[in-house]
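All protein chains but one are shown at their positions in the complex.
Lettered A and B in written order, each chain numbered from 1.
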Amino acid sequence: MPFEPKEPQKEIKYEETRIYTDAELNSYTDEELRNFKIKHKIPDLEELENGPWPSFVADAKQEALHRRKLANERMLIDRDVVEDMLGQLQVSFDDGETHWKHGGIVGVFGYGGGVIGRYSDLPEIYSSIAHFHTIRVNQPASKFYNSDFLRTICDLWEYRGSGLMNLHGSTGDLVLLGTITEQLEPIFFELTHVLGQDIGGSGSNLRTPSCCIGKARCEFACYDTQNLCYELTQYYQDELHRPAFPYKFKLKFDGCPNGCVASMARSDMSFIGTWRDDIRIDQDAVKAYIAGYVVPNGGAHIGRDWGKFDIQKEVINLCPARCMSLVDDELIIDNKECTRCMHCINVMPKALKPGKDNGLSILLGAKAPILEGAQMATLIVPFMKAEPPYDNIKEFIEKVWEFWIEEGKNRERLGELMQRTGLPKFLETIGLPPAPQMIKTPRENPYILWKEEDVPGGWNRNVNEYRSKHKR
Amino acid sequence: MALSLDRLGIFDPKDPLKDRLTDLGPRHFWQYFPPVIQNNYGKWAYHEVLETGVLMHVSETGDKVYTVRCGAARFMTVQHVREICEIADQYCDGFVRFTTRNNIEFLVDSVEKLEVLKKDLESRKFVSGSYKFPIGGTGAGVTNIVHTQGYIHCHTPATDASSMVKAVSDELFKYFQGMTLPAKVRVSMACCLNMCGAVHCSDIALLGNHRKPPIVDHEVIDKVCEIPLAIAACPVGAISPDKTPEGGKTVKIKKERCMFCGNCYTMCQALPLSDKEGDGVTILAGGKISNRISEPKFSKVVVPWLPNNFPRFPEVVETVKKILEVYAADANKYERLGDWAERIGWEKFFEKTGLEFTEHLIDDYRLAYDTWRTSTQFKYTAAAWDVSRAAGEGFCNG
Partner (left out) sequence: MDELKKIIVEFAETSKKTKFYFKDIEKAVQKVNPDAKMREIKKACTALINEGTMIYFSTGSSTMYGLKGRGMTEDPQ
């Protein structure tokens, strides 16, 4: 499905956008880097340059040296930011405590999120990082980029910021770490005008939605995760930038029950691809797996000798629903008993595929521990089609938001509210019938919160009438 | 359009609404797909991990795409990103992708391109010796450790993230570059209970944890905080209004009630709780996200606290290694760490790993009862005999 923009999207060509010359970008040699010492003593950090894993310290020193070589007018914030950041990090190790202060009211005009204020509490020593604010840049769905875009971001961020970033933050944004208050608006204007690119969410907003790789490079994707993620991010821009929620709200999109973006654990509303027809079976490929012609599990276990592939032991016996059997080398699946856990499909991707009538399940209320303890998402909608323009999904989202905005306390996540009000009331409010799919077991305590209308005759009774039959 | 060089760029502080573009959202994903992805979108037939870190996806059209997955510190500089772009330009028509777990993926459409790309990636090292683009992170191994900001950029951490992740990743490197484990093992790290990284469903989770209640900065609390918000922030009602001797507004804290969550500090900077002796690392194990075979589950606390021994956290690294090695030797194929622990029983988990079981590992927060054992089905380990002995001398011969 090639993209047809609703509005023309700016094409970015690095040769047009760039700030730095090739000579400026390649301004140091390995030899210089090897001999380079930053201005602070950082023995613990230098220790972290050893070992095989990519060293963030070694990388930071590249940028520190690079900034030393740039001419004064080629950077708008202090040359020393990287060195000061490393120096403060070493002191944090020495002190066993962080040296960053709370945020404040930094942001860009008219937006309630996307910028996090950060200040050093040692500004006399590390003056260049006295202000060191973060900007969250809303990543493209599933984090594909081209070099024109990334190089432009790099030039922008070296010129107006520290040159330090995260690819990516936990929620999914491309995070720019460290600039001064004065540069926030100019950076936002460069992002929007030159890059055609908005910032992401923070605070009591819809947070930047994120999705798995989906149909771009995965045979398991049961719906178009990128398209849904993009569409909803655009559709809910007002919710993303202007806070009216009790607290943060996260949307994440997994294409199948393998859950590569962990939506079930970390999004208030989790969309997980699934299907409602039968698993597609290629019996010849099944035979090829049994005969050992095809490596099982997509090769994920080839690092160790686990012996010959045994379909009975490795697939049929591990099926949680016990709905598979092998009859004369034909694999039989009793699909109405299947719980779509993906195991058999993962083990034999050449032979088995999710069904063709697919859509998604919606689960609600996951969150990290603060405050009422960690929660995993609860299954609320077993199946829904996911086709553009996704009106059914938007309608559902808005019903849930309406309930949460109405009933939620300040700083109460959706999952906490569902616990506080109880699932029955939640279902009633959003207009869904109860179903056994939503629970692990029926309730174990008998404290049923009957309502007056549940009981014939209501709750208003006459004590005299009662006493006419029962002596005091 | 070129990036502006003016100090304030195209922003006019006198008229902040002038030319302001808002609500643009992210850029559309389609333009960042390499041709082989655009041409085969939604048509992928199957995939195979050819070797650790190298994936082959085959389309119904017969097209193939080869992906080389590389580890990365999620904290990176523009210089490093420029090097990524250089590689992307040289081998991948300028395209590159990042995974949810902060790996970098380079995609090519032929085996020939794949081989030169791999060779180039393996040759790139930082001057101090660590790999810039280690290939790995696929299949039944350990992939990149997702983490949070730590001392690099956060105001509430109980430990540092980048350093701990570097130390653990160095030690687990052979599992990143090999697929020798019974199933994939997801290690995650968060520097405080806020868990920006939501690590609570990981095979192994490393978590910064405070152990001292907040200090009240009476002098400024009324100026820098909304006191009612700070009081309301406490989940256990341990904060109440108070007056300073001079009659100023402040709060007092019932220290014995504190659960060290730091939520008050998030709302009020006059209630700091980080402390060199107090702060450290909690280790959790046995969680998972995937619905494969067993249902997703939370990680469980298996080590209540280890010291912040900067910069390499030897105690943390040792513990992670121990859990991983025992699991690798003992679990069945396809069995995730939590499934293994449940099959053998948590008492056996502690026996086999040699981790100490202390009272801190028994839940005493809300709904704790759900985690207590209400059955006579258990296995005998030394810990059981210790209880029997303590309960009354008699026939115990363990």
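Just so it is clear, contacts are C-beta pairs under 8 Å (C-beta built on N, C-alpha and C of every residue); 3 or more make two chains touch, one makes a residue touch a chain.
Just so it is clear, the structure is predicted and the values come from calculations on it, not from any experiment.
J.: Specify the residue from the set A:Ile105, A:Val327, A:Ile448 or A:Val463 that touches the hidden chain.
T.: Selected residue, touching the omitted chain: A:Ile105.
J.: Considering the complete complex, identify which of A:Ser92, A:Ser128 or A:Ser204 is in touch with the unshown chain.
T.: A:Ser204
J.: Touching the hidden chain in the complete assembly: which of B:Ala2, B:Leu21, B:Val116 or B:Val224 does that?
T.: The missing chain is touched by B:Val224.
J.: I need the residue numbers on subunit A that touch the omitted chain, in ascending order.
T.: 101-107, 110-113, 115-117, 119, 123, 130-131, 181, 202-205, 242-248, 402, 405-406, 408-411
J.: Give me the subunit B residues in contact with the hidden chain, please.
T.: Touch with the absent chain occurs at residues 17, 194, 223-224, 226, 228-229, 266-267.
Basically, only the chains that are shown with their structure count from here on.
J.: Quick one: report the Å distance separating subunit A from subunit B, using the average Cα coordinate of each chain.
T.: Centres of subunit A and subunit B (C-alpha means) sit 13 Å apart.
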